[in-house]
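What follows is a single structure, and I will ask about it in a moment.
Removed: one protein chain of the complex. Kept in place: all other protein chains.
Order of writing sets the chain letters: A, B and C. Residues in each chain are counted from 1.
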């Protein structure tokens, strides 16, 4: 395989790629991890309104250290700013937004995505000693569109996270619309993963070789 | 019967009698009709907080005609004032208060009350050409205490509204704690209506003669 | 730049389909009366109107009903001596009576992704006849489903170009709740303000729930 001829995106690169596809006017929730970085790549004059589960509507750029407001954090408990036109709501109202279909888009990280749109992002096994559900199950079923941002393959063994069937416990069934990885952009369709984009230099064969699910092409 | 020796309360008299029994600090919803008048008989220095279904917390005295604010009405769509310390909430939050057990007291008018605490106050027959439910069913099941204010007997035929069993369609089952009429104050107990108070000059026999349900005495 | 303001009443009401479910806010105050007039002019038929009450012999609800464009009314209260009451008795209007708190909660459910809920309100009444009930913690409860609109008509005191709203005094009532429960929420506002003029902790209805805003400076009494 001609691996030397392409350069996988880094985490910021994935975030920037996603940012390209978000039009002005969308109301968007960004999960913890790669997704949080997406807002850095949306120019302020393209008005996209970012929501955080803890009741923040209209997240602005990260503050300078001397401007940190301890009363203002995002869902990852990082200091943030609020942009002009933003608003605060309480937690039940915030999840009314998330669960009630008011988010044009939610971007989550994941361990695995399956070709039927299943997502697994909270546990690697049923009995593991961590229970990191948070708001992901609410966001996954509630948003109008769910996109996933993740590395295409696991770090150690290089196993594919793009699956025929998820092997980890599910976060939600059949909800993922699109996956952005360091290698490609995949749309979940009735027939399986449709490749919308690949990093320059990557071949169809090389991508399929790194992917457990069968890929389809436009 | 020695009818000439007692004077039934008028509607204001019933309201004033109820006001006597409301202690400072209670949070209270007053229904349309006789109950609306109760607040006029609670002195401002006894702090009782009155709630209206349309999201008003802390109703004050009625405004002078020149002070009417068209943006501020009660659940009967009458102009009101807000007292210092009051607040506005939206309709779902207002009924969260009413349905969530946060009202110390609700006072409603009624057509009939039964000795098991059933109340009928929205229709005189199943098929009648008016459907005046409003918020009564919510308030009746949601408040910590439900008191009823009404005339003891119907105007025309003098029939008893204090019943063994309600003859009109129910608003709610088993919720009335106390009834204030123009003749008496009745507590709903496991054994039936217990007479707590009567207007001066009224005899036990005269009250029972005007009451379909069997009364019990302290 | 996000800008939800529209210039004319016709633009505000454009595209409302026959058969739409219309959420109409207001309770003595806070009724978007001009938008109701716009709905009549727009001419959509076979409507379901969801409002607190069925109105009187005059006023915006009576005017809309008089067009014959409303097939069904969902509300908590119908007076016998109202346009709605007369049409109901004549068999020209289907009416669904919902207790006022259940009405507000069903609309909120539609806006917040709750697919159904149990409430003791009305469980032991005629309104429960033939419907699903369940005893929870010893209380008889009625199963209620969300009540969504295709369109919500909303009144505001202030609005900015993102659609953030404030509502004045008790004119708030159903406005924030109905704004949540329709994919097309149309607002009439007394005041237009700059983005950021409403402090973020004082927004009553967030712009995410609003699609179109029409400035109606002269409709309300002055203040």
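What we mean here is this: a contact is a pair of C-beta atoms (placed from the backbone, for glycine too) under 8 Å apart; a residue touches a chain by one contact, two chains touch by 3 or more.
Note that the structure is a prediction, hence the values are computed from the model and not measured.
The residue touching the chain not shown here, chosen from A:108, A:172 or A:185, is A:172.
Within the set A:54, A:115 or A:181, the residue that contacts the chain not displayed is A:54.
Here one chain is not drawn; of C:30, C:54, C:85 or C:113, the residue touching it is C:113.
In the full complex, chain B touches the omitted chain through residues 24-25, 27, 45, 47, 49, 51, 57-58, 82, 84-89, 92, 95-102, 141-142.
Although one chain is not shown, part of chain A still touches it, namely residues 52-56, 69-74, 77, 82, 88-92, 94-95, 98-99, 123, 126, 128-139, 141-142, 169-173. Seen from chain C, the chain kept out of the figure touches residues 105, 109, 112-121, 134, 136-137, 139, 141, 145, 166-169, 172, 200-202, 204.
Heads up, the rule we're going with is that only the chains that are shown with their structure count from here on.
Centre-to-centre separation between chain B and chain C, using Cα means, comes to 29 Å.
Note on chain placement: the centre of chain A and the centre of chain B lie 55 Å apart, centres being C-alpha means. Centre-to-centre separation between chain A and chain C, using Cα means, comes to 35 Å. Looking at chain A, one finds that none of its residues touch two or more other chains. Residues of chain C in contact with two or more other chains: 108.
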